[in-house]
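Questions regarding the structure given below will be posed in turn.
With one protein chain removed, the remaining protein chains of the complex are shown where they sit.
Just so it is clear, A, B and C label the chains in written order, and each chain counts residues from 1 on its own.
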C-alpha cells in the first residue's frame, strides 16, 4: 500500500511537473511575455516560415527575422561565407526584401504561428531606422523591434553606430520616439567596454538589450593570396565565439537595468543555460539553425529537462551565477 | 638530350632551392634578423628549455618566454584553464619566477640555442615595466623585449594599459627610454579600434607590434552555477580566435609604420601564412605548442615548402594580400 | 525535406580518393539534380554540413558519390557500414527535362558527373561527355553503360578516351536543337556557357557554392544574375534554393 501511494504520488508529480514546467519556462522581456526563453537569431532563420518544414515554429519562444531596411537590399557579391574553426564568417551584406515586402508577403504567414515575432531592423541613416520602425508598428503583428546597430552610418563617414556610444544613443533615441513597440537594442561585441554601450542605449530608452552580434574576422586564401570573402572581412559566429559572448552578457548584466537577451554560439540547452545563469533573461539561437534546423526546439526541451531536474524555473536561473 | 638537360636543371634548382630557402625564410623585425618568421608565444613555451626534449629549439626563429615581472608571482588559484570550442580559456595570473631568477637560472641555459630570445614583460605600474626592461638589458643575451600591456594599472584603478591609448603611450614611452633593446609592444584585441592603439604605441617609440593577445571570455558550469575559472573570466586562445586575429593584423598593418608580429590560433603553416600575407613580418605560435610540442618546428618546414613551391621568399609574402 | 539520420549500407572507395556512400532511405522523392546537406560529424568542427549531390536511387536506398578534398569529406570517408549519418534533403531545384525532339548533351567534369546519372536514366538517346583527370576517375563512367547513353571521355593524360578537355568534345558534338546539361568546375562551365551561346542552344548548369544552410535562409550561397535578369533587389540568386541548376544565360559568368 505504502508503495502504491508513493507510485501514485510520483505519477502525480510528473504530470504536475509537465504543467508547471510550461510556466517554469516563461520569461518577460521588454514587457513581453515569452512562453520560453529561446528565440531564433536574426539572419539565421530567414523570415521564419522557411523553417516550417523542418521544425515546429509553435515551440519557439520567438522568432527574430532577417534584418529589414527601408528599401530592399541586394547584399554583397560572393563568396559571402566561409567556415572557420568551430564557426563561420558571413558577409551577406544585409540582403533583405525591404520592410514593405516583409509586411506584405512574409508577416501575414508568420503571424499564424503561436510564437513572438521580433523584427530586426537597420539603416544607413538615423532617419532610415526610424522610418522602418514606424512602418512596422503600423503593420501590426510585430511584438517588438530589435535594432541592429552594427552598421555604418553613411552620413557620418561610415562610423559604426554600435561602436560609438554617442551615435548609438542618437539612433536608439530616435527609434524609441518613432514607435510604441518595445525596442530591443542589439549590441556589437567589437568594443572595448560593453558596459559603456549598455548605459548609452539605456539612457536612450531601450527596453532591452541583446548581444552579441558577430565579431569581425577575416580568412585569407593563401594560394590565391586574397581574402576568401569578397568584402575581405565578415562576421564571426558559432561556438568559437561563445566564451566571449558569455563574458559580455555577464558584464552587460552587471550594469544593465533592462533585461538582456544573450546569444553567440549557442548549440545546446547547456550553452543556453550558461547565458541565462550569467544574466540573460532570454537567448537567441543563430548559426546552430544551419547545422540543425530543429536546434532551437531541441534547446527548449533541453532547458525544460534542466529546470525539472533542478526543480526550478528559468526566471529563478536568470543571473543566478555564484561567484 | 633535351630531356636530360631538363632533369639536370631541375635537380640543380632543387638544391639551389634548399640553399636559397634558408635565406628565403629570413625576416627582419625591430632591427633584428630572424632566420625564419616563426616564434613561440609567451606563456605557451615556458622559458623555452622545457621544450628541448620534444623539439629542436635551434629550428625556431625565436622564443618568447613567459611574461616576467619585477618580483616572482604566484598566479591565480585554480581552476586556471578550461577547454572551449576549438580553443581554451586561461587565467594563469601571470605566474612567473621573476626577472632576477629568469636571468640567473633560465637565461644561461636558453642562450645556448641558436635562436632569438625575446623576454615578455609586464608590470602593475609603469615603473615596474621600466625596471624589468632595464634589468633584462643589463643581463645580456636577450634580443628584444616584448611588452605585454594587457594588464591592469593598479595605480590607475585597474584600467588596463592595453585598452587605453593614453596609458599604452605612457608605458611604452617609459620602457622605450629605459632600455636600448628593441621594444615590441604586444596589443590586446579587446578594443574597439586596433588602429588607434597601433598609432599610440608607435608614437611612443615602439620598434614593432605583436598581436593578438587573448580575447576575454568566460565559461559557466551550469550544474554548479559558477564560472569554471576561479577568476570568472580568462583569455581565449587557439584556432577559435584566428579569424579575429587575422583581421586585426590586417587592420594594424594597414596603418603601422613598424613591423607586425601576428598570432592567434596558428596551428599549421597555412595558418601562419594567412598572417604573413595579411601583413605580419613574423608570427608566434601559442596554444598549438600544447597540442603538439613540435608544432612550431613543423610550421617552419611547412612555410619552407610553400615558399619553394611558389618560388618566393617570406619577405615577398609579407602584406602581399590582393584585394 | 527533413534532417534525419540515415543508416550507412556501404562506403567504399571507387578510385583513390573517391567514395560511394550507400544509405538506407525510403521514399526519398529525389529528382535529377537534387542534393543533400550532410552532417559529417556530431562535433563542433567541422561545423557546417557539406552539400553533396545525389548520384543514384535504388529500392529504399540512395547512393552518393564524393571526392575527398578536405576535412569534411575525409571524415565522411571513414564512416563504416552500420553507422549512420545525418542528412538534410532532398534540396534544390533539379534539371528541367528536355522537351520532345531535343537531344540532351550531358557534360561532366570530375565529380560533376554526380547529378547527371539520374538525368541520364530519364533522357534516352542522349550523349555523355565526361572529362576526367585520369583513367581511375574516368572509370566512374562505367556506371552509365547500359543506360542507353552514348559515352565519350576526355582525360588530361589521354589514358582513356581523347587526350584533352571535355569542352573540346563538346565543340565537336554540339548541334542545333541540343540541350546541354553541365556540371563541373567553374572554368569548364564558363566555357560551356560560351559554347552554348555561340551555338544558340539552351544550357542548364549545376553550380557549386559554399553553403551554410542549404535551404535559402543564410543567403550565403549567392551568385550574381546576368544583367538581363537583374531587378532592384534580385541581382543575386541562391544556389541552394533557386539552383543548383540554372539556365546558363541567367548567370553573370564574369563575376562568378
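By definition in this document, a contact is a pair of C-beta atoms (placed from the backbone, for glycine too) under 8 Å apart; a residue touches a chain by one contact, two chains touch by 3 or more.
Note that the structure is predicted; figures quoted are calculated from it, not measured.
J.: As a test of the contact rule: which chains in view would the missing one touch?
T.: A, B, C
J.: One chain isn't shown here. Among B:31, B:77 or B:141, which residue touches it?
T.: Going through B:31, B:77 or B:141 one by one, B:77 is the residue touching the chain not shown.
J.: Could you tell which one of C:13, C:43, C:81 or C:158 touches the chain left off the display?
T.: Missing-chain contact among the listed residues: C:43.
J.: Tell me which of B:38, B:59, B:97 or B:175 is the one touching the absent chain.
T.: Checking the options B:38, B:59, B:97 or B:175, the one contacting the hidden chain is B:97.
J.: Taking the full complex into account, what residues of chain C touch the chain not shown?
T.: Contacting residues on chain C, toward the hidden partner: 43-46, 71, 75.
J.: Footprint of the hidden chain on chain A, which residues?
T.: Within chain A, the residues touching the omitted chain are 85-86.
J.: Kindly note down the residues of chain B that lie in touch with the hidden chain.
T.: Touch set of chain B with respect to the missing chain: 43-46, 50-51, 53-54, 66, 71-83, 85-88, 90, 92, 95-98, 238-239, 267, 287, 289-294.
We adopt the following convention: only the chains that are shown with their structure count from here on.
J.: Can you check how far apart chain A and chain B are, centre to centre, with Cα atoms defining each centre and the answer in Å?
T.: Computed value for the inter-centroid distance: 35 Å.
J.: Determine the centre-to-centre distance between chain B and chain C, using the mean Cα coordinates as centres, and give it in whole Å.
T.: Taking the mean C-alpha position of each chain, the two centres sit 45 Å apart.
J.: Two or more other chains in contact with one residue: find those residues in chain A.
T.: 85-87, 238-239, in rising order.
J.: Do you know which chain C residues sit against two or more other chains?
T.: 44-45
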